[in-house]
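All protein chains of the complex are present and in place, except for one that has been dropped.
== chain A ==
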Amino acid sequence: MTVVEYSAAASIEEAVSLLLSSDIPAKVLAGGTDLIIQSAGLDPIKVVDIKNIDSMMGATIDGDGLTLGPSMPCAELYSRDDVKALFPGLVEAAYLIGSTQVQGRCSVGGNLCNSSPAADTIPALIANAAQCVIQGPGGERTVAVEDFVTGVGRNCMAKGELLTALRLAKPAAGTSDAYLRFIPRTEMDIAVAGAGVSVTLDGAGTCTAARVSIGAVAPTALLIPEAADALIGSKLDEAALDKAAAASLAASSPITDRRGTVEFRKHVVGVLTKRAATIAAQRARGE
């Protein structure tokens, strides 16, 4: 790909019409940390910059929960204490992407739309049951985040469609989340395995609701209902955590590459599930 045309859209409607009317492949330009590298080839593309649209760049919290502008830079998200208070796991996932410089540009929506199997924010979004609001020529539709990515680098968006918001319902009392990943270095690397967990605890410390998602161990990040079922009804004791870990391990289908073998990734995704559940529970208890 090589960028032969650049347009900055002033509104969502204009972005949709620019994407739709293009006679060459058109791509949405958010932070560009993936797109600009991918565009080092020959096939001509048009880019539509959506960063001048305020709603794409902001985050608002109201009684219903969080509406996240998909293109808000992760560095800015990290500075939002109100978002961190509700979804610490999502913010920590966003913060793991790249260096300070990359953080200044990369975004949760960009991470999702790039649709890499190893994207850090996707398991965290799935754990929080995020809904993707998509605007297109036929109007608006909403897709559950676990259904958004359809394969390696592929997603459910059709020509002319734009991800306009991520909606995360306000967590019930006693709820929190966590995201962990394994990388061979201390930072600035791509997940070898990752796990996002959200748990809700009642006053007695019993888990009443949970969502578990794993990343980098299958073509797409996965929601693992069996792992959540292992946690629900328990006090997150060792036996329940082991069962959840085993469910994640069983659902994973990783590949061997120079970053890790199948056996290693399966083992690690189980361990991360357990640890992320433990951290989410500590946060839910206010510890």
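We adopt the following convention: a residue touches a chain if its C-beta (ideal position, glycine included) is under 8 Å from a C-beta of that chain, and two chains touch if they have at least 3 such contacts; residues count from 1.
As a convention for this text, contacts and distances are computed from a predicted model.
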Q. According to its UniProt entry, is the unseen chain "Periplasmic nitrate reductase, electron transfer subunit", "Cytochrome c oxidase subunit 1", "Ferredoxin" or "Amino acid ABC transporter ATP-binding protein"?
A. "Ferredoxin"
Q) Just one of A:L20, A:A59 or A:V102 touches the chain that is missing; which is it? A) A:V102
Q. Of the residues listed, A:I12, A:A59 or A:A75, which one is in contact with the missing chain?
A. A:A75
Q: Against the chain that's been left off, what residues of chain A make contact? List them.
A: 2-6, 8, 29, 31-33, 36-37, 39, 47, 49, 51, 73, 75-76, 98-102, 104-105, 187-188
